[in-house]
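Here it is, the structure, as structure tokens.
Every protein chain but one is kept in place in this view of the complex.
Presenting chain A:
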Amino acid sequence: MGEAIVITSGKGGVGKTTTTANLGTSLALLDKKVCLIDTDIGLRNLDVIMGLENRIIYDIIDVIEKRCKLNQALIKDKRFECLYLLPAAQTSDKSALTPDGMIEIINELKPEYDYILIDCPAGIEQGYKNAVAGADKAIVVTTPEKSSVRDADRIIGLLEQENIDPPHLVINRIRNHMMKNGDMLEVDEIVQILSIDLLGIVADDDDVIKASNHGEPVAFQPNTRASIAYRNIAKRILGESVPLLSLDEKPTFLDKMKNFFAIQKRK
């Protein structure tokens, strides 16, 4: 029996869809059977980031309105045998998706898959309620900005009223130099305010945007900071304990030289 995890944030643009795509990819890399569900009706993005846009024939609304079977709407990933996507509808009426419909779909998927990742739309209205309806667990994504932490706090408050496990936190788009200068909220500060368990931190990396634009989640790349971070989060979802990635950038040759001479001078 699989586990349904909703990925939500409240605020838009913090990286819910990117996180969903990369966690799905990372879990698939670890040989888990994964299904991604996009619930952002009218503004679907997950298929674009996964590079599966041109394979969509049926979508989630077609499944709910019984125009097709669930298996017909599922799109197999081009890289993995064990990764599937259920795309959102781009044109249909938003109100067609209901919490009951979501629960039905998720219950049908659960026996087949190890993990079902639900990409939640921004906001706290109907779209959010649909996405959360069938979930067993929740991951809240936030960035080190006050506004996004505030919205994450609101979402956590709403999630606490649902019948699901306490949510876990992913802090996305961390810029280390700004955090060090005190221009951004620090990881500890965010965790202290939200007081939920931290699942992982992801650096703000150009590679993430580059990879998303190529329709290939960054998690595929062997050793960018972001891809390692996402794969670590996937391992933590599986229950492994992996230490948090250091945010410090690797010193360049020039830095090493500078350090070397600084030590020399002090002597």
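By definition in this document, contacts are C-beta pairs under 8 Å (C-beta built on N, C-alpha and C of every residue); 3 or more make two chains touch, one makes a residue touch a chain; residues count from 1.
The definition used in the following text is that contacts and distances are computed from a predicted model.
From the set "Probable septum site-determining protein MinC", "Protocatechuate 3,4-dioxygenase, alpha subunit", "Ubiquinone biosynthesis O-methyltransferase" or "Quinol oxidase subunit 1", the protein name that UniProt assigns to the chain left out of the figure is "Probable septum site-determining protein MinC".
Among A:Ala4, A:Leu36, A:Ile156 or A:Met184, only A:Ile156 touches the chain left out of the display.
On the side of chain A, touch with the chain left out of the figure occurs at residues 146, 150-151, 153-154, 156-158, 160, 192-195.
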